[in-house]
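A single protein chain has been omitted; all remaining protein chains appear in their positions.
Let's turn to chain A:
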Amino acid sequence: MPRILRLAALFGSLLSAPLWAADVDPATYGFPLHNPFEATIATTPTALRPALPFDTDIDQADYALLLRPEREFELPENFWPVTKMHYRLAQQSKPAPLMFIIAGTGSNYANSTMDFLKKLYYQAGYHVVQLSSPTSYDFMASASRYATPGISADDADDLYRVMQAVRAQHPDLPVTEYYLTGYSLGGLQAAFVSHLDETRRSFNFKRVLLINPPVNLNTSVSNLDRLVQTEVKGVTDSTTFYELMLRKLSLYFQQKGYIDLSEAMLYDFQQSRQRLTNEQMAMLIGTVFRFASADIAFTSDLINRRGLIIPPNYPITEGTSLTPFFKRALQCDFDCYMTNQLIPMWRARHNGGSFTQLVDAVSLYGLEDYLRNSPKIAVLHNADDVILGPGDLGFLRRTFGERLTVYPYGGHLGNLNYKVNTQAMLDFFRG
């Protein structure tokens, strides 16, 4: 559909449908960080987070699955930690519903957001399974068939096999029903997993919650690639961005007299003369995603022996330096990965096809009818999320109607650990 038509459709539906029902009023929302970059980096102040159990009070363990035995022989020997797929399961002592959580871009099952969500749902009485993102290094190496993440339907298929294998590994776990959630890219993938489940019927997910998902995958990765293009004050010929950040930290600690470790320090720093500008924060967020894209580009190239970053069959032992390949990989942003690896593979497997077709197929657009007619799926999103582009919220409103909740602040996932949001998550699953 030409963009103008899509725009017309958007505005048409904006005027007709009851679209604003689930918008949260900025006046009563109470989330303190109104700057989207600040929210994305700092997330919720400790006092406004929900009270959660200690790790030691949770019956949990990490497990390994051997899903792709051939990888042990295909991968160089210093990749031994990721030949098996690892995940974390927290189990209740009595029959309970089970929650699958899918991590965001490049994240593995054990990162802090995953553990936070685990505690939240565990406390509410769910068994919880934490799964790495299909874009993470460990998942790509141990569980992905093509190891070229980005084709949402394929990523969902990989995830679905993992979920089935997880269930098979715990035949005695008393599960009453299945639920699914994911944040960021994991939210988009949760939608595709739910769609797949309608035909495979292994889990019959009762409810599915997408938290801050990308709507148009290409918009999201372009936005993230662009963040490292901000004009950062203080970067000069002799001072790199990292040196600038470290200098600020060092000055701050010197003024303070000692290295403070508490989270309160963060707000103190914010008040100090060393505070960061929006551009500096954007650069910082962009940097995190550039490291993710470097890992993806390198791992995908290595496993598929494409020879773009590392020559196929290059001899690697545990002592071999990977730094030369890191140097090449870090010059590859998401756009570079898509152009050089994802699109060529997709074209080869689907007899050509344009870039627009690819973007439509891997974004939420590809599931529009399914999402519109599936009352069990809901979305939480923010009006100031940096991974969205113009029109994306309109698409979500048209597609989900009242099943979409839009928060006025929070940036990208910054309010995920805010009490009001966690209550909304629990309420949704409770039904």
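Keep this in mind: a residue touches a chain if its C-beta (ideal position, glycine included) is under 8 Å from a C-beta of that chain, and two chains touch if they have at least 3 such contacts; residues count from 1.
To be clear about the criterion, contacts and distances are computed from a predicted model.
S.K.: Tell me the UniProt name of the left-out chain, picking from "ArsB/NhaD family transporter", "Phospholipid-binding lipoprotein MlaA", "Thiol-disulfide oxidoreductase ResA" or "Small RNA 2'-O-methyltransferase".
M.R.: "Phospholipid-binding lipoprotein MlaA"
S.K.: Out of A:298, A:346, A:400 or A:418, point to the residue that touches the absent chain in the complete complex.
M.R.: A:298
S.K.: Considering the complete complex, identify which of A:147, A:308, A:393 or A:416 is in touch with the unshown chain.
M.R.: Looking across A:147, A:308, A:393 or A:416, the contact with the absent chain belongs to A:393.
S.K.: Taking the full complex into account, find the residue in A:123, A:277 or A:340 that is in contact with the omitted chain.
M.R.: Per the contact definition at the top, the residue touching the missing chain is A:277.
S.K.: Touching the missing chain, which residues of chain A?
M.R.: Interface residues of chain A facing the absent chain: 10-11, 14, 23, 33-38, 41-42, 54, 56, 78-82, 106-108, 110-111, 132, 136-138, 223, 226-232, 235, 240-243, 245-246, 248-250, 252-254, 257-261, 263, 265-267, 269-270, 272, 274-279, 281-284, 286-287, 290-291, 294-295, 298-299, 302, 318-323, 326-327, 329-331, 383-386, 388, 390-394, 397, 406, 411.
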